[in-house]
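Apart from one protein chain that is not included, each protein chain of the complex appears where it belongs.
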Amino acid sequence: MTIESGGTVKRERKIRLGMVGGGEGAFIGAVHRIAARLDDEYEFVAGALSSTPAKAKASGLALGLDADRIYTDFEAMAKAESQRDDGIEAVAIVTPNHMHAPAAQAFLKAGIHVICDKPLTTTLADAKKLKRLVESTGLVFGVTHNYTGYPMVRHARELVQRGVLGDLRVVQVQYAQDWLTESLEKSGQKQAAWRVDPKRSGAGGCIGDVGTHAFNLVDFITGLEVETLLADLHAFGPGRTLDDNTQILLRYKNGARGMLWASQVAPGNENNLSIRVYGSKGGLEWRQEEPNHLLYTPFGQPTQIIGRGTGAALASAARVSRVPAGHPEGYLEGFANIYTEVARAIRAYRNEGAKKGKTGRDKPVKLDPAIAFPTIDDGLKGVAFIEAAVKSSSKGGTWVKL
Amino acid sequence: MTIESGGTVKRERKIRLGMVGGGEGAFIGAVHRIAARLDDEYEFVAGALSSTPAKAKASGLALGLDADRIYTDFEAMAKAESQRDDGIEAVAIVTPNHMHAPAAQAFLKAGIHVICDKPLTTTLADAKKLKRLVESTGLVFGVTHNYTGYPMVRHARELVQRGVLGDLRVVQVQYAQDWLTESLEKSGQKQAAWRVDPKRSGAGGCIGDVGTHAFNLVDFITGLEVETLLADLHAFGPGRTLDDNTQILLRYKNGARGMLWASQVAPGNENNLSIRVYGSKGGLEWRQEEPNHLLYTPFGQPTQIIGRGTGAALASAARVSRVPAGHPEGYLEGFANIYTEVARAIRAYRNEGAKKGKTGRDKPVKLDPAIAFPTIDDGLKGVAFIEAAVKSSSKGGTWVKL
Amino acid sequence: MTIESGGTVKRERKIRLGMVGGGEGAFIGAVHRIAARLDDEYEFVAGALSSTPAKAKASGLALGLDADRIYTDFEAMAKAESQRDDGIEAVAIVTPNHMHAPAAQAFLKAGIHVICDKPLTTTLADAKKLKRLVESTGLVFGVTHNYTGYPMVRHARELVQRGVLGDLRVVQVQYAQDWLTESLEKSGQKQAAWRVDPKRSGAGGCIGDVGTHAFNLVDFITGLEVETLLADLHAFGPGRTLDDNTQILLRYKNGARGMLWASQVAPGNENNLSIRVYGSKGGLEWRQEEPNHLLYTPFGQPTQIIGRGTGAALASAARVSRVPAGHPEGYLEGFANIYTEVARAIRAYRNEGAKKGKTGRDKPVKLDPAIAFPTIDDGLKGVAFIEAAVKSSSKGGTWVKL
Partner (left out) sequence: MTIESGGTVKRERKIRLGMVGGGEGAFIGAVHRIAARLDDEYEFVAGALSSTPAKAKASGLALGLDADRIYTDFEAMAKAESQRDDGIEAVAIVTPNHMHAPAAQAFLKAGIHVICDKPLTTTLADAKKLKRLVESTGLVFGVTHNYTGYPMVRHARELVQRGVLGDLRVVQVQYAQDWLTESLEKSGQKQAAWRVDPKRSGAGGCIGDVGTHAFNLVDFITGLEVETLLADLHAFGPGRTLDDNTQILLRYKNGARGMLWASQVAPGNENNLSIRVYGSKGGLEWRQEEPNHLLYTPFGQPTQIIGRGTGAALASAARVSRVPAGHPEGYLEGFANIYTEVARAIRAYRNEGAKKGKTGRDKPVKLDPAIAFPTIDDGLKGVAFIEAAVKSSSKGGTWVKL
């Protein structure tokens, strides 16, 4: 329970937050709002929640926004909010993928910090451009590769960093779901519809929607650099043009080998993101659906079940836990950890700016190294991964550099 | 994701919430605050967070309270808040057990709704008195037997109510922890210290701290009425006067039989609350540490793993879920469900009062029957259970009526 | 894989084995035969497999017995076999409970070693009488409390004996099945019919059939002595006179507390024998349905999953394992371990007799202390447990001495 800060002075004011996308019926918008609220670091005050004006309005009112801060256009919102004294300091972008880049640009240009859903953009070129913009502004930019927010993922990373597993050799990662087993997109289900549409999703289907999370999780925990990969993207759903099943082989620069499987057509899998990492001295396993425990095996000894919140949890895990062992934390808590770490970066930015008598935009603020939210760099890596995989697969499954 | 309400009118204002107890270092206070915040139904504005003035002040400031709403005395707080136009409408009482009754009385008398931690009181007489007071005021009174807030517990209850298990025959329930295996109370750990102290805990140790949750869970899911019980309460920790291990046999009015085990000295158990219910047609099992799945076995058929958020989840479970299947929800979400259901009761009270042009205190408001938060009656049952068990055990383990 | 012996001399001849009961359609008879065969220590050569002559004959032929060694009467069999040069040296008694005592007596009196199913007898008086007879003959007498044959049960016992758990405090044991949920005995199913019949089962139903196994398992692993117990035996099946659900509280002489639940009416439980033992320094858990792993938690440290066949398995477990880790062993292998240990005792008896120029019947042979098969003493304890529980329950559930 280290998330709530203690002290003898009044708590600093909350960060004013806006949102683009996330109107009624959107799953991820509600998740972002809860995540922002959980640790009481943000105040949700403005939104362009839908591009349909009536829906934007209804959604905004239902969520308690003041009428004059409900927008139907993110450009207008960025402009208006940046001119208000009480304007938003940060914006969450939770639209379909193709809108991430333009929305992010608009807010960055208006001097507003950004929390963007993944994948960062629909093309690598856009991602690179966005990265340059972020760097030029010095603003905080978080990407919600939210699974890195789980305490036991942090624990796993720290184990690797401490060298406990020895030289890393093998990575097995998967992200399996079943919700697109049948042609849900033809039923009018909105979530399904945009995800199978290249115009809104980009060139990757399943690989962009969940494969990038799997890729990011490996990157976060192991720090391994991919040398080449080989992908077989396939669409099983009748009429689909984007992959709904993704199988990838990975070769890392240190000689390690990896397999990544992502699927949305695997009946019996709810949201089965799981990772196993093996090295010369030990192995570990973590499953997102039972996130409070990590299995760790020192070679030749019994497997240990390491519980979040126990004395055995490493410091990096303990600092992002809220409740004692055995009181399960879940998806929202992990997601909230990303939001809270971004908030700390924004507060550091505020303080730095205050010190310097200006906005501090000239260079990134220095953060506590323990803060580990995914940044523009992680977002960019994810898009590069998608592009490489699509390229490999479109050539029939050949090895390509990342 | 039915917790967020939709609509075309501006969301009603939040409920102003205060807290008694829950200052720095308290575990459950932070839990209540997060639970209140999760669905954005409450605004935390006042507190008597500690009886130590300096600590009350520091805690209040750190949590963002205004200085004039930080109190060191719950009587003063009840009085002052009831006289403010923007005074609190509800208070959360999260002190050690012996303070529950006096604090609850003070706020009820000031016309303020109460959310009280469990066990309700330290004596049955106090609990009965409090119940009469609640009834005379018509105010909303919730008791945080929070485990009833888990979606799959709601599902289990609905299965039983639908008769799917047939006639209930056997109940096995346990709540096992290990944190008092060694004499933690002698180390200065505050949580342990008051729990082993009869002056602050009441006559029950482990049975009050966790046994009541187990008892309540059976009551909530099965609706079975206890006829007699037989208890063997035992203290293993050197020097302890209150039980740290509790073993109970139960006979229900319909002929069913039950066993309840609660322990705080069982190494390897983090917060292992688990229940199994067996009837003439089927059985079910639920484990708090993996709360997103319920095992249900129709006799003679394969066991089914029923997932929260899936199409198989019954209505009563679906309405208290926030995220899709496979995105695990945990302890805080279940706790928040209690808060949000209490909020709905308070809003109904508000509206009823508005309609009648008065406060509505004369009789309880009518609630949507799906709302199922634990009330004063559940709190009272829990205290009756403790008293009966202590009585049985003190007689050497004899059958006593409940 | 230490079961097969190595060496440079020809293996000693197998032990000639007979069987009483276990004809066609009997479950446990086939189990005994496989168990005897697994390690190639026995040769099955004679049987009184049924009291119905035609069935005895057919069963014997089908199992490959010579016609002149197929009996319909165990008295005749004991007499005839004891007079043959190639007569059986040991007999397995696998009849319904009420025949255990008379059959065992007949073979002991004929100088033949006995392996008897549990419960040993239907009355404590019979059990005591049988014990005296066994002692007077010096013959080997094994009781198939077979669950003690599992390697990880041996491991658990060794952990306790080494003091790794500290002072034992709490035992939770259960043996739950569901096959008598409906009135199977009314359908003509033979296994069910005799088990619910007091004439053939004795005074205990579920408690004798599976409860004794649970009791024996605690006894074997912990060595704790029961001071008093309190039992609530109940019959849920319409018309049943014997219990089908058994709930028992136990107080041990060292102050430890126990709960034992046995049931045959718990839908979803196949053969769910599970034990948990907690002490001042650690805890352990073992589940018969996944017998190859034991959970061990040193207090304050992560739970360890200890695998049969791994380097972490203690000597007492390793010596009764056959295949490497991850190649699951099961029920038959555990059962076979009892048979093989009895075989070692019989061989020791043979050798001792050879040395002394006589049969060695005057006193028990000395065994390797690692040999741990259940003996007449364990059988007797089991019957005493049943009698005490029936007595307690028939008095309405009172504390009785064991």
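Lettered A, B and C in written order, each chain numbered from 1.
In this section, contacts are C-beta pairs under 8 Å (C-beta built on N, C-alpha and C of every residue); 3 or more make two chains touch, one makes a residue touch a chain.
This one's a predicted model, so the numbers in the text were calculated from it and none came from an experiment.
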In the complete assembly, which of A:K55, A:K109 or A:R276 touches the absent chain? A:R276
Can you name the residues of chain B that touch the chain not displayed here? 296, 300-307, 310-312
Touching the missing chain, which residues of chain A? 169-170, 172, 174, 178, 181-182, 230, 232, 234, 236, 245, 247, 249, 251, 255, 257, 259, 261, 263, 265-269, 276, 278-285, 295-300, 303, 396-397, 399
Using the touch rule from the top, list residues of chain C that touch the missing partner. 1, 4-11, 24, 27, 30-31, 33-34, 37-40, 57-59, 61-64, 67, 177, 269-272, 288-292, 307, 309-310, 322-333
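Definition applied: only the chains that are shown with their structure count from here on.
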Count the residue numbers both chain A and chain C use at their shared interface, divide by all numbers used there, and answer same if that is over half, different if under half. same
Chain B touches at least 2 other chains through residues 269
